[in-house]
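Only a single protein chain was left out; the remaining protein chains are all shown in position.
After this line comes subunit A, so read on.
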Amino acid sequence: MAPLTSPPSEAARRGGTAAASAGGDAAGLGRGRAAAFVAPALVLIAVFLVFPALWTLYLGTTDYRLTGIAASEPKFVGAHNYGDVLGDGDFHHSLWLTLQFVLGSAVIGQTLLGFAIAWVMRDRKGLVRRVVEALVLLAWILPGSVIAFLWIALLDRDGGTLNALLGTPGTAWLIDHPMACVIVFNVWHGTAFSMMLYGAALGNVPPSHLETARLAGASTLQTLRDAVLPRIRGHVLTSLLLISLWTFNDFTPFLITAGGPDHRSEIMSVYVYRTALGDGRLGFGAAISLVMILINLVIALVYLRALRERGRREPREAVTA
């Protein structure tokens, strides 16, 4: 790492003699002192990330519980928990709901809505743009507990704002359509990120490309297909990767529906919470957590691979840009 950060030519050569005395790096610190500088960060990472992860892995192999005999003397049960998790009907149900949640709210909802707003606002300036951006951003930056309260007030059966607006008093949205509510809520909550990312990406599309499409008489969809999407594929993949992971791990829906009614909105993070802390089955919860981490890794790998493939095809094309 170190030699890369300094100018490669003369400076590096001059540094060579100094480095020899001080330990072989550009900054002249020496291994010992360099390690000392990094150590505090490494300790923090170890304490708050590595150790809990390993502890979770260990817990997953025990029958550790929050209360009772197993709480004081947890027994080693090997891969038993993992087998249980994979065979558990609740787990399958929760996985299916999480899939709906990620696809519906992140991949489709936030991406499409965010892109649509960015596209419509792309050459708009002044008040309209600032107001729209401010509103969308506001939904993003408000604390989860605050917006959860707002949404409960909006969707409440008696005296809820939505029922008042639609003229449908007594409709219990959170009970009749819990999953749909949670998905719409998350679209509203998270669209800002996609909007900002695509707003920046659209700035990368040369105006002359859009105008070429206009001159040929292309419709909006044709313009997006031929002139815009090929230019912003990298941005799309990055955005999808990030929001898929965030949404997969999102816990805010719990604040609105608490996974209910009857587990009908129990997405993965809520399911872990319920089994580990609600039912007190810490070992079993730890096993689910590990499975979640693995699913996250798979999602990340799929996107990273797609990004890298794109990167491999790109260098030739970069010449024109």
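Here, contacts are C-beta pairs under 8 Å (C-beta built on N, C-alpha and C of every residue); 3 or more make two chains touch, one makes a residue touch a chain; residues count from 1.
Going forward, contacts and distances are computed from a predicted model.
As stated in its UniProt record, the chain not included in the shown complex is "ATP-binding cassette domain-containing protein", which appears among "ATP-binding cassette domain-containing protein", "Protocatechuate 3,4-dioxygenase alpha subunit", "Copper resistance protein D domain-containing protein" or "Ni,Fe-hydrogenase III large subunit/Ni,Fe-hydrogenase III component G".
Among A:Leu59, A:Val77, A:Ala227 or A:Ile243, only A:Ala227 touches the chain left out of the display. Taking the complete complex into account, A:His209 is the one of A:His209, A:His235 or A:His263 that touches the chain left out. Of A:Leu162, A:Ala218, A:Leu241 or A:Ala306, it is A:Ala218 that touches the chain left out of the display. Think of the hidden chain as still there; on subunit A it touches residues 206, 208-209, 211-218, 222, 226-227, 230, 316-321.
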